[in-house]
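A protein chain is absent from this complex, but the other protein chains hold their places.
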Amino acid sequence: MATQTAPLPLTEPSRTPATAVLHEWITTVDHKKIGLMYIGYALLFLVVGGVEAMLMRIQLIRPENHFLSPLVFNQLFTMHGTTMIFFVAMPVLFGFGNYLVPLMIGARDMAFPRLNAFSFWVSAFAGFLLYFSYIGGNGLYGGGGAPDVGWWAYAPLTSKVFSPGHSSDYWTLSILLAGIGSIGTAINIIATVVSMRCRGMTAYRMPLLVWLYAVMSGLVLVAISPLTAAQIMLLLDRYLGSHFFDTQAGGSAVLWMHYFWIFGHPEVYVLILPVFAFMNEIVPVFSRKAIFGYPAMVAASVGIGFVSVSVWAHHMFTVGMTSAGNTFFVLASMVIAVPTGIKIFNWLGTIWGGKVQFRVPMMFSIGFLFQFLIAGLTGIMLAVAPFDWQLNNSYFVVAHFHYVIVGGILFSLFAAFYYWYPKMTGRMMSERLSKWHFWLFLIGFHATFDPMHFVGLDGMVRRTFTYPMDRGWGHLNAVISIGAFIQAIATLVFVYNLLHSYFKGASAGPDPWDAWTLEWSTQSPPPVYNFAVAPTVESRRPLWDLKHPEDPDTPYE
Amino acid sequence: MSDAATIPQNETWTLPSRGIVGMACLITAESAIFLIFVVAYLYYVGKSLTGPTPRQVLDLPIFTSICLLSSSATVHFATSALHRAARGATTLWLAATVLLGAIFLGGTAHEWYHLILYDHLTIQTNLFGTTFYSLVGLHASHVIVGLVLLSLALIFSAKGALTREHTNRLEVIALYWHFVDAVWIVVFTVVYIVGR
Partner (left out) sequence: MSIIPFLGNMSLETIVSSTLSPHMLSAFAGFVLPPGSTSIFNPAGTPAHSIFSLSMLVLSITGGVFVVVGGLLLYALLRYRHRAKDPGSNEEPQQIYGSTQIELSWTVIPILIVVMLFLATARIIFATQDAPKPQNALDVTVVGHQFWWEYRYPKYGVVTANELHIPASDAQTHTPVYLSMISADTDHSFWVPRLAGKTDVIPNRVNTMWIDADAPGLYLGQCAQYCGLEHAKMLLRVYAQTPADFAAWVAHQQQPALEDPSVAEGRAVFEHNACISCHTVRGTVATGTFGPDLTHLASRDTIASGSVPLTRDNLHEFIANPASFKPGVLMPPMHLNDHDLDLVTDYLMTLK
């Protein structure tokens, strides 16, 4: 029988719930909330970057089109590339890492929670700073101040002479800040992985996702810093009159290229390693088999990390390096294909002999496997320097890296979203909408990026706001543009699914996929403290051991 | 969660200190930044289109370098003293470290004063000026940050607020300071020996 009691006084009676919620999110140092903020931020910029791509594809749908001026087009490809790499891919991957790594090692939070929050807010600010350039900077020809120097910002195009106004400065400063945020998160991830594992979790019992995030973070430390240094040099050139890249004073344009690509190539491995991590968790669960060759996967991941810092000048085969220099970078670029191939084969070995369930995360994973295979093979083609002498800076390269980033990374990210969304929200996503998303996106992706290889082989150069009427490229470009629209629709379906399922999705429970790593042992979503009792583990798949006490993993490690 | 642990509960499970690991990561990143500036310095040796050249204007900063490198020893003594809970000794050794670091900075300032006003070498003058001021300046800025951290530790120690439990944190700062000194060895070699 209910007793009448006076309502308890609120602890903060002057705050309305909405501001309290906002305050909590802005001041949080909880890795799960920060992870979700990174992911939400990245989704916002994914839409922005996608709109930029759509606009470019409208301009390129037919030759000699006048939909966009050259300046606006050049700004768009600069902003599209910069946004997608620094404000979509990096944040979303850091977001997943932030969310999952402590859960998977049985920890309560990251090693440095306040650094975590700082890193997020600095990166978030950087993104808005970049876009502020549209209204804040005064660039060339009065067309607004967004940078138009390409996302590599080659010197001397970025010198004060060729880029008056502040558009290049917005690029430089925003990336500089984003880099600081990335380095902060990388420090945090490594310190967490080294110092915060639960009892019994030796290095060889860590989930592969944790290994891969650690390697990726190590790579961030040595790869982002060269770009930071080069950007400091660029700012000194532009504002203090130094001559690092000032060719009139004996400076070198090629030096910027080296510095940029010493960052740029490891950067793409920074992006792909977490993606491998997702596959290492998802493919086994939906094949119902342990990952094939765990030690080989660890070795391959570390190997990829190390070799990736030695291949950078394969972006510079046409710059006029010596034959010996070119040959070295050909060798290094081909060598890295070996551990990458090993990973693909190990996924094949995981599927082989399993019982494959074609749930949505697995469908996207299968898309990843085929598309990443193709992307890797076109990469090998480009590693053959003479072939690259023809195809560098053509649409073949654009097709290759979009195959990696969209066909590989984005597909795998979609798989990760569908797989971990139930854990993060406690709800399942709609199967029906998910399948629409998958098929539409698959069709749109291939409609855009398959023909793109062919226009590149036919000589179409990238970063061109239009192309001549007499080259015969119009039909393929039209198909490419239509595919982009299909992908846009698919992405909207996905975003709607995310939002709709949050309110209407079926309840997920702690372990909807019958998986084996520690995060599935807590509630969905996890309580703020993650684990009521700090876990102790004895094998790589603690939950498998619990569910199959007659056939635990321990004897096999 | 798991109650049948095969690891006996009385066996220790120790992992490295997260502060040291974090600082080691920061040092890795900073080393990469310094490496890029060193590469620029070496690449542009001899390529300036106009003078002055290093040989004409640079003197070996022996005294200030000895001061800076000795400060690594003094900060090590400070951490050992704190580990022994010898709070007075900690304060003294920290003060010595800050003093030596300040002497180094003063020496750099003096050198630059001369270079700018008498030798007319600025960051704009030529490639040597560009790479010299940026590399030595980057190092000096790291010295300043280190001195701020050490001064804070000195103040806390002088006020008696630093205890043995803070040893790990002082070690983290000391690690940073050792890094700064190691970078100076590289910069010294590149700028004053190889580059001249």
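By letter and in written order, the chains are A and B; residue numbering begins at 1 in each of them.
As a working rule, a residue touches a chain if its C-beta (ideal position, glycine included) is under 8 Å from a C-beta of that chain, and two chains touch if they have at least 3 such contacts.
Keep in mind that what you see is a predicted model, and the values were worked out from it rather than measured.
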Note to self: Using the touch definition given at the top, which of the shown chains does the missing chain touch?
What the structure shows: A
Margin query: For a quick check of understanding: of A:115, A:356 or A:506, which residue touches the chain that isn't displayed?
Written below: A:356
Notebook entry, point to check: In the complete assembly, which of A:44, A:380, A:443 or A:489 touches the absent chain?
Noted result: A:380
Notebook entry, point to check: Touching the left-out chain: which of A:51, A:203, A:240 or A:331?
Noted result: A:331
Notebook entry, point to check: For subunit A, which residues reach the chain that was dropped from this view?
Noted result: 69-71, 74, 140-141, 148-150, 154, 156-157, 162, 247-248, 250-254, 287-290, 292-296, 318-320, 322-323, 326-327, 330-331, 334-335, 337-338, 341-342, 344-346, 348-349, 351-358, 366, 369-370, 373-374, 377-378, 380-381, 384-394, 454, 457-459, 461-468, 470-472, 476, 548, 551, 553, 556-557
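Methods note: only the chains that are shown with their structure count from here on.
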Checklist line | Centre-of-Cα separation between subunit B and subunit A, whole angstrom | finding: 34
Checklist line | Of all residues in subunit A, those that touch subunit B in their complex | finding: 111-112, 183, 186-188, 190-192, 194-197, 199-200, 217-218, 221-226, 228-230, 232-233, 236, 240-244, 249-252, 255, 259, 262, 521, 531, 533, 535-538, 542, 546
Notebook entry, point to check: Given the complex with subunit A, which residues does subunit B contribute to the contact?
Noted result: 1-2, 5-7, 13, 15-18, 21-22, 25-26, 28-33, 35-37, 40, 43-44, 47-49, 123-124, 126-127, 129-131, 133-134, 138
